[in-house]
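Okay, so here's the structure we're looking at.
Of the protein chains in this complex, one is absent; all others appear in place.
After this line comes subunit A, so read on.
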């Protein structure tokens, strides 16, 4: 799987970091999402899908075919 994030949409809720801290982080200066790994392994799959589904700003996109 491949992940992209939209920094303009991101509202800094931090939910993705609480759910998948190995994959997502937030910038110290404004709380906006930082992608730590854009192609996480199978062990992160469930957490990444959950993080994308619950993002309040719909700022995380998961591309399955890649």
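Keep this in mind: a residue touches a chain if its C-beta (ideal position, glycine included) is under 8 Å from a C-beta of that chain, and two chains touch if they have at least 3 such contacts; residues count from 1.
Methods note: contacts and distances are computed from a predicted model.
Trainee: Mind telling me which option in "Xylose transport system permease protein XylH", "Cytochrome P450", "HDOD domain-containing protein" or "Monosaccharide ABC transporter substrate-binding protein, CUT2 family" is what UniProt lists for the chain we can't see?
Mentor: Checked against "Xylose transport system permease protein XylH", "Cytochrome P450", "HDOD domain-containing protein" or "Monosaccharide ABC transporter substrate-binding protein, CUT2 family": the hidden chain maps to "Cytochrome P450".
Trainee: Which subunit A residues would touch the chain omitted from the figure, given the whole complex?
Mentor: Touching the missing chain: residues 9, 11-15, 17-18, 21, 25-32, 46, 49-50, 53-54, 56-58.
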